[in-house]
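The complex appears here minus one protein chain, its other protein chains still in place.
We just call them A and B in the order they show up, numbering each chain from 1.
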Amino acid sequence: MTKPQWNNGLVRWIDDRMPIFTLMHHELVDYPTPKNFNYWWNFGSLAGIVLVIMIVTGIFLAMSYTPHVDYAFESVERIVRDVNYGWLLRYLHMNGGSIFFIVVYIHLFRGLYYGSYKAPRELLWILGVLIIIVMMATAFMGYVLPWGQMSFWAATVITNLFSAVPVFGEAIVTWLWGGFSVDNPTLNRFFSFHYLLPFVLFALVFLHLWALHVHKSNNPLGIDVKGPQDTIPFSPYYTIKDLFGLGVLMVFYLFFVFFAPDFFGEPDNYIKADPLVTPTHIVPEWYFLPYYAILRAIPDKLGGVVAMFGSILILLILPWLDRSKVRSARFRPIYKQFFWILVVDCFVLGWIGAKPPEGIYITIGRIATAYYFLHFLVIIPLISMVERPKPLPESISTAVTKGGAAVKEAT
Amino acid sequence: MARLTLIAAALVVAAGTATAAEAPKAPSHDWGFQGIFGSYDRAALRRGYQVYAEVCAGCHSLRLVAYRNLMEIGFTEDEVTEIASEFEVLDGPDDEGEMFTRPAKAADYFVPPFPNDNAARFANNGSLPPDLSLITKARKGGPDYLYALLTGYREEPPEGFQMMDGMVYNDYFPGHQISMPQPLFEDMVEYADGTPATVDQMSEDVTVFLAWAGSPELEARKSLGIKVLLFTIVLTAMLYALKRRIWADVH
Partner (left out) sequence: MTDTATTAAQASGPDETRRDFLLMATSAVGAVGVALACWPFIDSMNPSADVLALSSTGVDLSAIEEGQSITVVWRGKPVFIRHRTPEEIETAGAAPMDDLIDPQADTDRVLKPEWLIMIGICTHLGCIPLGQKVGDPRGDFDGWFCPCHGSHYDTSGRIRKGPAPRNMAIPPYEFTDETTIKIG
């Protein structure tokens, strides 16, 4: 990689003093990228773009939002009814949350399938898990802001989780609330954090990218890049592929925004918060349902809370639970099956999270929860000991030429 | 004391809803405002407003809608001024520091029938008639549910069904016991356009009106949505073609 020459005088002047253009050229244009990405590799950049959309729509929404228990609900409705294009901003933001989670969950499971968490990318993976945790906190607090019934009761239930902490539980919850129930101080601080955390996310994403660019991307074969014949420059190949993926995502996203804006929402959140009446059926947003199922599966308060947080924190140690040197599930016949079982398990947990905690649902929820932890704590380490991986291809380029591209080769 | 009654009232409501486990799903109705090209039927909106104003507004507020909003659905400025001026709103303080009432203006929001929730509960045997501004969005089933509820009253509960005092039986209300007596009866209103005011017709009209009250942006949203989606699809197709082109030499 040579240093690029800049034609524009101003660019050259700046670059001589602070080589930001050279840096960007190296990281976004020249950047050698494995040539064999499939479309699952689009979701990282998509997540970054959705984050930007969320920040921008959020900043403009904040201009018309009032974080006060007496006005929050009305101010959100005022945004939809009276602010110019306010409905568009609100629905972009509201549905953007769901889209963000869809994209990030796919990105996460792509990492699981192709072993992207393995050495030397453990820190990259850990940063990713931190991003999800901060995202969840941001989403939760954002959901409270419209101050509907679901907002209020989600805030009450989730903050009460901390009362499970031995000895200090009550004090912590009172501190979180800034009072003796979820009330105006709670709403104000949630707004403050909801505005702050996306920028923390942005910083984490930057670190995530930094870590990525040190050892470069994993790829569907999970084998290391052997030389320049295995890679192509990021631009124009992956910029155009990412842009095309963005277009597809936008069609999907905008369909909900314009034609089914309340698809992901709960009707109860169009009722203003009432501290004296709990809705008959409290359910979190869909992206929290699996955790909610895990919480309810454990009959003990503290145990439930620990399991719920544990279910996401366990991902932090995954690089050390999985001892297999082979990354991609393509070459791991047993792991591949269990990966799909885990996917099914997560959907089951999500389904149970939406059901009332009674009868058969409790049993299914417990089995699914037990399996979830079993997968990470027992099955993964066991597989990595007993599994005989399939032979790995010599390099990315030989695999590509031998594989599906054989026909193309003729041209 | 007031607080105690409030809590008691809330408990009654909570108890009412707690027994509410299942309610039959409202049958789906063909609404003109659904679907990608959906829009509100102007005549139905006007009739629906009349039903709301003459019947529902006796107990139910519509506090997120302003009189000026009626201009969006075909009322003229004079009509709106006239409608608004029939209501009194509290204003002030005046130069002497006193609060006073004045006729409502177009910019004012629909004047609620009761000054506050407690007064509303007091006048309605302890149950609070919900605000209707978002009613079609705030209930599972939306407009279908509202229509089914309005037309789902039965004079006698099915045999063996225990009714609480002051409740009426409704096929679609969760738990079947609703404290709102049947609101609509044949020929209760006289439509200016001569449409026969059957219970079905009035229920349908008021549902359309309340759907508009809940989503006044719907028409603007859908018409912009079609353009934006078409644009995005075209752009995506072009990006795909470009992607194919650029990737043609990679193997």
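Keep in mind that, in the parts below, a residue touches a chain if its C-beta (ideal position, glycine included) is under 8 Å from a C-beta of that chain, and two chains touch if they have at least 3 such contacts.
These numbers come from a predicted model, not from an experiment.
S.K.: Can you pull out the displayed chains that the omitted chain is in contact with?
M.R.: If we consider the entire complex, the absent chain touches A, B.
S.K.: Touching the left-out chain: which of A:6, A:21, A:40 or A:85?
M.R.: Considering all chains, including the one not shown, the answer is A:85.
S.K.: Using the touch definition up top, pick the residue from A:231, A:269, A:369 or A:384 that touches the left-out chain.
M.R.: That would be A:231, which touches the missing chain.
S.K.: In the full complex, which bits of chain A touch the chain not displayed? Write them out.
M.R.: With respect to the unshown chain, the touching residues of chain A are 1, 30, 35, 56, 60, 63-64, 78, 81-86, 88-89, 228-229, 231-233, 243.
S.K.: Which chain B residues would touch the chain omitted from the figure, given the whole complex?
M.R.: 66, 68, 95, 106-107, 231-232, 234-235, 238-239, 241-242, 245-246, 248-251
Note that only the chains that are shown with their structure count from here on.
S.K.: Could you put a whole-Å number on the gap between the CA centroids of chain A and chain B?
M.R.: 36
S.K.: Show which residues of chain A lie in contact with chain B when the two form their complex.
M.R.: Answer in residue numbers: 35, 74, 77, 80-81, 87-88, 91, 232, 236-237, 240-241, 243-244, 247-248, 250-251, 254-255, 257-259, 261-262, 267-268, 270-271, 274, 276-278, 280, 400-401, 405, 408-409.
S.K.: Please give the residue numbers of chain B that touch chain A in the complex, ascending.
M.R.: Residues 6-7, 10, 13-14, 17-18, 20, 36, 64, 69, 130, 133-134, 137-140, 142, 174, 214, 216-217, 220-222, 224-226, 228-229, 232-233, 235-236, 239-240, 242-243, 246-247, 250-251.
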